[in-house]
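All protein chains of the complex are present and in place, except for one that has been dropped.
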Amino acid sequence: MSGFPVLTTILLAPVAAAVIMTFIPREEGKLIKCVAAVGTFVSMALSLYVYFSYDTALGGLQFAEKIPWIKDLGVSWFLAVDGISLPMLLLTNLIGFSAVFASWNVDNRPREFFILLCLLITGVMGTFVAHDLFIFLLFYEVVVIPIYILVIIWGSSKRVSKEYAGMKLTIYLLIGSAFLLVGIIAFFVKSAGILGGPDMSFTALAEAGKQLSAFDQTWLFALMLFGFGSLVSMWPFHSWSPDGYAGAPTAVSMIHAGVLKKIGGYGLVKIALYFLPLGAKFWAPYMAVLGVAGVTYAAFAALAQKDLKYIVGYSSVSHMGYVMLAIGSFNVIGINGAVANMFAHGVMAALFFSTIGFIYEKTHTRWIPDLGGLARQTPRLAVAFMLAALASLGLPGLISFIPEFTIFIAAFKVYGGLAVIGIAGIILTALYALRAGANTLFGPPREDYDHLKDIRGPEMVPLVVLGTALVAGGILPSLLFDMVNSGAVPLMTHVENVLKIGGVM
Amino acid sequence: MQVDLSLIVPEMAMAVLGLTVLILGLIVPKESRHGLGWFTALALLGVMGLVLAGWNNTGSLYGDLYVVDQFSQFFKITFLAAAFLVVLGSMRFVDKHLGGQSEYYSTLLFATLGMMVMASANDFMTMYLGLELMTIAFIILVCFRRTESKSLESGMKYVLLAGMSSAVLLYGLSLVYGITGTVVINEVGQALALRGPLPILMLGVVMLVAGLGFKISAVPFHMWSPDIYEGAPTPVTAFLAVGSKAASFAILIRIFVVGMFGISLNWELLLAILAAVTIIVGNLVAIPQTNIKRMLAYSSIAQAGYILVGLVTASQEGVKGVLFYAFLYVFATVGAFTVASYFYNVTGSDEIRDYAGLAQRSPLMAAVMVVAMLSMAGIPPLAGFVGKFYLFMTIVEDYLWLAFIGLVMSMVSVYYYLRVALVMYRDEPLDGTPIAVSAPVTVTLLVAMAVTLFLGIYPGPVSEVVNTAAHSFFMH
Amino acid sequence: MVEFAMHNAWLVPLLPALSFVIIVFLTKPWKRLSALVCVAGMVLSCVIATLAAYGVFTNHEFTEKPLVYAVRWFSMAGLNIDVGVQLDPVSAMMMFMVTLVGSLIFIYATGYMEGDPGYSVFFSYLSLFAASMLLLVISSNLLQMFVAWELVGLCSYLLIGFYSHKISAREAAKKAFITCRVADFGLLLGLLSLQIVFGTLNLTELAEKISNFGQYTSMGILTLITVLVFLGPIGKSGQFPLHVWLPDAMEGPTPVSALIHAATMVVAGVYLVGRTMFLFTEVPSAMELVAVTGGFTALFAASIAITQREIKRILAYSTVSQIGYMMLALGLGSLTASMFHLWTHAFFKALMFLCAGSVLHALHHKADVWEMGGLIKKMPITGWTFVVGGLAIAGIPPFAGFWSKDEILLAAFDTGHYVLFTMAALTAFMTAFYMWRMIFLALFGDEKPENHPHESPWNMTLPLIGLAVLSAVGGLVGTPWAPFWQEWIFFGHPHHAEPNYLIMIGSVVLAAAGIYLAYTLYCADKTKARAHALKERYKFFWTLSYNKYYIDEIYLWFNHTFIDGAARLFYLFDIYVVDGIIVNGIAAITRLSGEGLRVTQTGRLQNYALVFFLGVLAVAVVLAFTGPSVAAGLTGGVK
Amino acid sequence: MMAFLNSISWVAVAFHTLAAVVVISALLVVLVRNIVHAVLWLAVCFIALAGVFLTLDADFIALVQILVYAGAVCIMVVFGIMLIRRGNMGESNQFNRQVFAGGGVAVLVTLLSGVLSFRIRYAGSPPDVPENTVDQIATLLLSKYVIPFEVAALLLLVALVGAIFLAKEVKADADS
Partner (left out) sequence: MLTLSVSLHHYLILAAVLFGIGLFGVLTKRNAVAVLICVELMLNAININLLAFNKYITPGDFIGQIFAIFVITVAAAEVGVGLAIIIAIYRNKLSVNLDEFDWLKW
């Protein structure tokens, strides 16, 4: 299959599905859903193929495709995957495919919904396979608008209206990205000077980054940190996240919490850290502090919530705190942990949101005091919920434990006491995850919900796909870590080399 | 003096065309005058073909008074494209609301001719006359709905304020002429490089900035534009926002980047501040607007601020950014205004709240509106993003703060753009009947959207053309 | 055969795991089949475990050099974690005990759970638990152990909350999990530190490295690490002050209480400390801590047990107390005694729980011992096996408990810990008293007319008999005169304590005294008047004991006040400060400044002209101050 | 020398007189309350300006000034005013509310440009202006400046067409 542009195919499959959908009459809801499912399935199958045929021993960029694109900006259509981007790509596809099925019951303007969803998935995938900064940026922001429209039409208003939530999410992230963009443009201009010509490929930019002065690296990294940090909902730039998820329809919450947020973490590792090691070194302790603050703060805030989506919303802020802590610990174990934890959290959060979506769909409430005893009436839903909750609290045997453990190792080694505060978050996490689970699923069943139908048929797909990933990743962490490590080691080797040189200019 | 008139064939063609349309109006019976729109549109395409055919036929006339280089050719193509789209998109509107087709189309053609002259003019007089041809034509177009008092009010505001600003501009030109003893821009540049920034010259610069700032509606010289944009017939607004602004940028670039290059250190920061203020005010005031045209007017103020960013460094990259942005700005703006004008045709309203459910009544119109607006906001993968990238690339080293202001405000602008999207996509229409979009408008909308997307996704070819144009400008 | 079992001990946890998978995905709709799969898996794994244990016991070298089979679980630059099987006498014993007791309890459960709607689910949980527990037992790596440790916690959670429609069960399950989580936090920190300091979590490698820890770290750090590691066992094994979850855990079905909260899971803490003895023995202060914690918990829990009324609660506190014994033994450095008591305790405590279950089954879950009475007549098998258990736990020779308890008392005495010895002895007395108080109240005396007890079916009584036999003879493997046990399970080198007849007799006397006291108060005295009188006289102590020293209430108060309070505080801060003031504030400022600027657009063209010329003046001023030489020029500097 | 001085003083006298007329009549244009009077003063101002142009050796421009401004423009304005029938012309040229602000700004702009104009340096007194300016201007307009000239022509055409279009009565059926 060498020479076949498999990554482009992965990207285009959902787009193709979207194009086909535009020609389907809007009444054909079932057909539209099937087309969306097929499109995302093709992507998922191909990305699984790529994942398992990637040579981890060899490492580096594989499946590369490069076509010159914009000459005067040095842009090329450069897609490639390495050990860091591949898990993210796979994650996107797992969640994207599941999201289609989690939205199986969308009957309000399904055509528009699934077209936007497919575009959204493509956008997210694009950021992970792009190996060119410009192409990355193209995809980076392209996702925001579909999300906005998805939220305002198919979202739900609770504590805040969906319009508010959607707007806040969009503007917040865009303003974050504005700072990022300034950083990236400034960096690009400097790099063009260093390289003697514009080149947007990651590899070239990393080479250029080597020669930037420590001062430049520091402020450029700060900009990127703010941009990517607000996407990854780094404390205190997180406040879009709970409201945003609460307002969004299930599929969007899944994709947003599951993968979109990860673009922030991915960008921090693959762009900010990779290009600007000295800057990263300077900011690492601050990242760690913010990470720990996020973990604790958001965990406490989650504890005070009664709306299921808010719990998961704050919980995802909290979990992303670990990612920040991991990146802040600035060593190869930390990077491994950060990437793996993003994958783990993605699967878990997506499953969580899909479950909550089903609960909401069936009971028309997400307010915990109004729920209870669902385990009796909808056992399969309960299993999904518990799986997600347990993964959230880092239960060993499920996917998130080992990444968290890895992060703890990395952070504890570097930061000691500070890390302990962060690690203590696992207690709080257990507290709110179990409270949510127990109060929703257990206790005396309510008569109003006796008629509820358990999830079945297509609704089972998210549980099966994501649940399998949760368990498989938990039992065989090497599936994930071999991959991640093959990407993290070269990255950190590069970083350490740069630190040794210490910035030439 | 050898005069190669082949250089100005497009301009001559435009003049002839304008007169032809005027005469045709007298011949053609009233019932079939709507055909004039088609005629004009096709003729514009023809002229565009002439410009393209003469792409490499460059040179200057009358001792540098009139320069035909790729820079001006590019601008001419931009104007012609804008005019083409506006004509195509406004035929129904003209027939229904304006009447006087031949006057309308010929005036529009003369306005375009004025812009073309501005793009090539290399001395103050030609420049001024081009500018005034365009302005007078626009004044007439703005109050073309002579029964509509809003249209007339805007026309009156425009004529008085434009006259006043022309006076200021002229005052500035006269001072520059007085100091340098020449009105040819190259020579002005040479003279100024020798003489440096005299105080009186700086007064001239102030007046030039004010006079041209008026045309591009840079804050604080922008006050006229929202009112005029709102009051004018919508297709005219589109052309005004696009053509007038782009043409004024053409002379702004010539005057400042060529003429005032020697004293660039004295005005760079001024332009940077102006750009920043323009971006901020335009975007902030757009937020509370409820009328779509007025909102677009404020947004186009902000857009002028962005284009101004490219001038700050007086560099080839900056000019390139301006050219690119001006080009893409045409399509986004014309797209948005065409939707607005067609919507007005159907519903008689310009209020944003009446756009409720447009996505269901006409997905194409809603999509074009969103794409156009997001392009203006600079959201990838739309053209505006690439344009902003080019622009801010030039200033990020020296004017980092401006990059911050520009990009942050562009994200703020998404707020009001998305409010329109919200109304169009979320709300249920009060009147659910689908809107059938007429063929010429469909073409306009599709072209606008396609170019906006294409420039965003694959800007390579256009950026190379723009590069050549900017290069030719600096070779000169 | 034995060879095969020894080299393939990984099958032991795998078989129940397979059962779990099969039940969940295939046989769930068929109750009997599910139960069969579960029991079969367990029995098979018991067979393998028995063979493997036999293999280990017949081969001395495994004490010094455990048999380890490990594979790489995951690895990255600087962090490699293995999973594997480590067979040595301790794990072999444990494996054997767990599978044996497990098999019996599983069989019991087939009867006990009859008619429950979640029958299949229950057995799937049981299988999962067995798998996790066995994984814990055979772990060759501390991280693997931690994984299993948490998984058994999960199963415990699921099984405690099995009657999920009951709010009490739901809360108890949650409490169990959270309490253990707090403790596991410490354990996790300990493991992290070990990994960071020593670069490995493999038990054998750690043992080697810690024996000369000076190369890696200081005594202070090591002490800290040890204490952190010990936090885990405190939680999991219900030691003071984290014992609170264990009595509540009795909300689960009785087989669960027997298996998880008596015989196996709760002793995982003891087992963990036993596995990491190499660490603890390096840190004397930590050893003291372990011993004191154990001794105190033993006495403390016993003091609560004497006033409780619910049958399973009494047993639960007894469990806490007995585990305290085991901890005490570990703290005294006697792995032998600790493991011995673990072994005997598993049988008699499982037995007693199952008996209690049988009673409850018969009485339709009426749990208060004061409302029972004379059951032994209607339920002879249950009754008499219960009595065997009672004798065993009280420490009456030759029943199992006597030997192991004696070993512990001996260890305390021999090492000179007289205070702890006294506490242990006192505990022994109290244990005998409250156990027999329960037995007398429930089994003897007059029958209550409202009760209609009946003997349980064979699949419940059979395991009772089996366990009774084990409780009776299980201790004979380690008598002072035939110290097989002491030869096999030890830390460092085998410890041959000389039989101390004084202690032996003393403990028997204490036990007998306890039983006698219970007899006089609760059996001989039909009216129970003296018991009531005693209670009235020591009302204060009785209340304290009956209310478990109010520790639950203190925790509850703490939780409500501080944790939930902080949660509320953080949330309000988030809404009103981060979101309200900052985010929405900035948004509002933006909007308002838009509104403000908008008003300047008055619609009067001459206002616009005015602004235009003000702009001209402003530009002039800006230009005057920004151009490099204009300011000078304006003041006349330039020509 | 004397003649030279005389000639200078003649120009100077003429200039100062005309300048005074220009300024005063311009002020009156702004200040008088009747718009018709204002237009008349405007005509005076334009004529005086033509005189000023003559002192600048621009005889052709002076002529154009009189023809176009004093003649055409002023009459056009008067016609315009007549078309806009008003009962009381006496109050037809009032100030609005921003008279002080406007005055301040106008004074500041005047001061700014006036003061800065003083700074301009130029080489001595001007040489004689060539005779027969009309010929030369005509030649230049039709050769070197033919493009602006043509553009100006088109501009006038557009203005004419537009003015007619705008000013003519709207037929009842032109708008729906």
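Which chain is which? They are A, B, C and D, in the order written, and residues in each are numbered from 1.
Following the convention adopted for this analysis, a residue touches a chain if its C-beta (ideal position, glycine included) is under 8 Å from a C-beta of that chain, and two chains touch if they have at least 3 such contacts.
Worth saying up front: this structure is predicted, and the values here are computed from it rather than measured.
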Original post:
Since one chain is left out of the picture, which of the remaining chains does it touch in the full complex?
Top reply: B, C, D
Subject >> Options B:Glu103, B:Glu230, B:Glu268 or B:Glu317, residue touching the unrepresented chain >> reply: B:Glu230
Subject >> Residue among B:Val16, B:Leu42 or B:Ala167 touching the omitted chain >> reply: B:Ala167
**OP:** Extract the touching residues of chain B with respect to the undisplayed chain.
**Re:** 124-125, 128-129, 132, 136, 139-140, 143, 146-147, 149-150, 152-157, 159-160, 163-164, 166-167, 170-171, 174-175, 177-179, 181-183, 226-228, 230-231, 289, 294
Subject >> Residues from chain D at the interface with the omitted partner, ascending >> reply: 5, 8-9, 11-13, 15-16, 19, 22-23, 26-27, 29-30, 35, 38-39, 42, 45-46, 49, 52-53, 55-58, 60-61, 64-65, 68-69, 72-73, 76-77, 79-81, 83-84, 92-99, 101-103, 105-107, 109-110, 113-114, 117-118, 120, 122, 126-130, 133, 136-137, 140-141, 145, 148, 152, 155-156, 158-160, 162-164, 166-167, 169
Subject >> Sites on chain C contacted by the missing partner chain, in the whole complex >> reply: 598-599, 601-606, 609-610, 613
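Basically, only the chains that are shown with their structure count from here on.
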**OP:** Just give me the whole-number Å value for how far the CA centre of chain A lies from that of chain C.
**Re:** 35
Subject >> Touching two or more other chains - residues of chain D >> reply: 112
Original post:
By residue number and range, which residues of chain C touch two or more other chains?
Top reply: 607, 614, 616, 620, 639
Original post:
Any idea which chain B residues touch chain A in the complex?
Top reply: 359, 370, 374, 379-381, 385-386, 389, 392-393, 396-397, 400, 403-404, 407-408, 410-412, 414-415, 418-419, 421-422, 425-426, 456-460, 463-464, 467
Original post:
Which residues of chain D touch chain C in their complex?
Top reply: 96, 98, 101-102, 105-106, 108-109, 112, 121
**OP:** Name, in rising order, each residue of chain D that touches chain B in their complex.
**Re:** 112-113, 116-117, 119-120, 143-148, 150-152, 154-155, 157-159, 161-162, 165-166, 170, 174-176
